[in-house]
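Only one protein chain is missing from this complex, and each of the others stays in its spot.
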Amino acid sequence: MALTIAEVEHVALLARLSLSQEEKEQMAEQLGAILEYADRLKMVNTEDIEPLDNILPISNVFREDVVENSPERDEMLANAPMAEDGQYKVPKIL
Amino acid sequence: MQLCDLTIHQLKSLLEKKEATAEEILDSCLVRIQAVEPKVRAFITVLEDSAREIARAIDKQGNYQGLAGIPYGLKDVFCTRGVKTTCASRMLENFVPNYDATAVSRLIEAGAVMVGKLNMDEFAMGSSTEHSAFFPTHNPWDYNRVPGGSSGGSAAAVAAGEIPFSLGSDTGGSVRQPAAYCGVVGIKPTYGRISRWGVIAYASSLDQVGVLTRDVADCALVLKTISGYDPLDSTSINIEVPNYPDSLQDDIRGLKIAYPREYFQQGVDEQVKAAVMQALKTYESLGAVVDEVSLPHSEYALPAYYLVANAEASANLAKYDGVRYGLRDFSAENVVDMFSQSRAQGFGPEVKRRIMLGTYALSAGYYEAYYLKALKVRRLLKNDFDQVFENFDVIAAPTTPTVAFKIGEQVGDPLTLYMNDILTVPVNMAGLPGMSIPCGFADGMPIGLQLIGKPFAESTIIKAAYAFEQATSFHLAKPALGVK
Partner (left out) sequence: MKKYDYEIVIGLEVHVELKTNTKIFCGCPNSFGAEPNTNVCPICAGFPGMLPVLNKRAVEFAIRAGLALNCEIASYCKFDRKNYFYPDLPKAYQISQYDLPICANGYLDIYVDGQSKRIGIVRAHLEEDAGKLVHQGSITETAFSLVDLNRSGVPLLEIVSQPDMRSAAEARQYLEKLRSTMLFAGVSDCKMQEGSLRCDANVSVRPWGEKELGVRTEIKNLNSFRALEKAIEYEARRHMDLLDDDEVIERETRTWDEEKQVTRSMRSKEEAHDYRYFPEPDLPPLVIDPEWVKSIAQSMPELPDQAQRRLMDEYGLPPYDVAIITSTPQYLAYFDQCVAEYPQPKTVANWMMGELNKYLNQGNMDIAECLIKPGQLAGLLQMVDDGSISGKMAKDIFAEMFASGKDAPTIVKEKGLAQISDQDTLMRIIEEVLQSNPKVVADYRGGKQKAAGFLVGQVMKATKGQANPALVNQLIDKCLSAE
C-alpha cells in the first residue's frame, strides 16, 4: 500500500529533505512497497523476545577525563560553506 | 605477468630479495590504472604524487616489513587527512578531513602505499556501485556488468590488477558481495574487530571494515595489520588479535561445516547452487564434516535489516546539514530551508529513499511495529546462528544468489536490488565474521562461496578458506581486461 503524499511530506519534514512533487509520488509508492515487504515481520512471533540493541558483550567503555588539545580553529572551519569571526555562519532561524 | 598482477606475499618476497622496489611496484600499478581506468572506473581519486613519495621513502629505508611498499586503495568511505573524502556523494564532493581513519593509520604505520580513493554506492547504500553520485564502476570480468557494491570500486580495482589490496566497508554484504561478483577474496570480520573510527557511518550497529585481496594469505596479512582495539571506538573490542597468517594451514580434517538449507532456496541461481555444492564436496574430500542445517528466521533477515540499518542511517546522515562542511544551498533564506534544500541537492535518490524509510520506521506510531520489531527479529536471527554454532565450526553458503548483473538492469526497482544482499545481511545482523572466496564461474562470471564463523573466530574461516584455495584454482583466474 502506497503512503499518502501527506505522510511522505510529514516524514520529509522530519528528515529535512525537500522533495519535488514527482519525488513525493515516487517515494509514496516505493516506500509503500518496501514497508509492505517489511510487514512480513508481523508473521514472526516475538513474544518475550528482548530487542537486540547491543551485539557486543561489552559494557562500561570509558575514557579518562584528561584534556587533549583541540585542533586549530582554522582547521575546524576549513570545510565550512560559510564562516565569519571564527564561527560557522548560517541563515537566521525563522 | 606484471608486478601489479602479483599478490602481496609474492610482492613482499620480491621486495625482500631486492628483486623489485616499492616504486617499481607502484609504477606497475599506475600503468595498469592508466590502462584500465577508462573502462573500469574504480577510482574517484588517484594520488600518484604522494604515493610515489611514500614508495621512494620506503625504498630509501630498505625495510620491507609489514606492508611496506605495498600499494592499496581505500573505499572513499574512509577519512583521509588532507585527502578529499567524498563517500561518492555530491554532499561531500569537496570534503577534506583533518584526520585519518584508524584502519588507515595502521596501514600507514605498516608502510603501505595509498594509491587512491575508490568508488562506491553513495554513503555505502547500494549493491552495484551504480548509486555513486559520480559514475558507475564496471566489472573487470565483463564491463557491461556491475562490480557489486557498495565497495564496488574496491573489488573491481583488485580484480583488474590496479592494486593488490583494498579496504571496504560491509554493512549488509558490501565487501563480500562485490568480492563474489569480481572474483576476489573479501572478509568482513566480527563486529568490533576493526575500529570504525574515521569510517563514515551508514548503520553503526552493522558497519564493519573489510579487506579485499586476491588470495586468502593476503587477506590474513592485511586483516592482522588493521584489526584490534582502538580507544577511539567504544565498540571495538579489547581482546587479543590472533596472528591470522598462522591459520594458513590446509589440514582441515574434522572441521565441521554446516550449510543452511534456506540459503539454497528460491531465488538462488542453479549454477551458483551447483558451484557451492561442489565446494562442499571439495571440503568433504579434504576431511571436513559437512551437514545440512536450518536457520529458520533467514527469510526475515532482509526486511529486519532494512529497518534497522536505515533507522540508524536516518540519524547518521542527519549531520549533513550544510553548516560545518558539505554541500549548501546558498539560496535559502532561513535555516529550515537551508537544511532541506542542501540535503535535497546533496543526496542521491537511493540515499533519500533510505533516510525516508528510516525516519518513518522511527517516527511516532511506527517505532514499535517496525524498528523495535526488527530488533527482536535480530535477536532471533542471532539465536539461530548461536544454535548452529553449538555443533559446527563454519557455515558455508553462496555469497550472492546470482552472479553480477548487467548495469542498468536493476535500477529503478529498489526491492529487487535489495535482494542481492539476502544471503549476506544475516551475518551483519548477528555481528559475525563472514568471508567470500571464489568458487567457480557461471556464464564467465565469478561465483562466491561465503564462509561464516563464530564471533571473533576469523582464524577458523581463514583456515577453511585457505584449505579450499589450496585445493582449487579459481582464485588464479584473471579477467581478460581487453586492454594492452
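So that you can tell them apart, the chains are marked A and B in the order they are listed, and the count of residues begins at 1 in each.
Here is the rule we use: contacts are C-beta pairs under 8 Å (C-beta built on N, C-alpha and C of every residue); 3 or more make two chains touch, one makes a residue touch a chain.
Treat the numbers as computed from the prediction; the structure is a model and nothing was measured.
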{"item": "Contacting the left-out chain in the complete assembly, out of B:Ala51, B:Leu92 or B:Val272", "value": "B:Leu92"}
{"item": "Residue of B:Ile200, B:Val241 or B:Ala304 in touch with the missing chain, whole complex considered", "value": "B:Ile200"}
{"item": "Given B:Ser151, B:Ser247 or B:Ser363, the one touching the chain that is not displayed", "value": "B:Ser363"}
{"item": "Touch with the omitted chain, as defined above, among B:Tyr325, B:Phe385 or B:Phe456", "value": "B:Tyr325"}
{"item": "Interface with the unshown chain - residue positions in chain B", "value": "78-79, 85, 87, 92, 95, 97-99, 101, 196-201, 203-205, 231-235, 311-312, 314-315, 318-319, 321, 323-325, 333, 335-336, 339, 359, 362-364, 367, 371"}
{"item": "Where the missing chain touches chain A, by residue", "value": "10, 13-14, 16, 53-54, 56, 58-68, 70-71, 73, 76-77, 84-94"}
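By definition in this document, only the chains that are shown with their structure count from here on.
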{"item": "Centre distance in Å when chain A and chain B are each reduced to the mean of their C-alpha atoms", "value": "23"}
{"item": "Chain A to chain B touching residues, read off their complex", "value": "3, 7-8, 10-19, 23, 27, 30-31, 33-35, 37-38, 40-42, 44, 46, 49-53, 55-56, 58, 61, 63, 71, 75-76, 78-82, 88, 90-94"}
{"item": "For the chain B and chain A complex, residues of the former touching the latter", "value": "94-96, 98, 191-192, 205, 231, 234-235, 237, 297, 299-300, 303-304, 306-307, 314, 318, 321-328, 330, 332-341, 343-344, 347, 349, 352-353, 355-357, 359-361, 363, 369-370, 372-380, 382, 414-415, 430-431"}
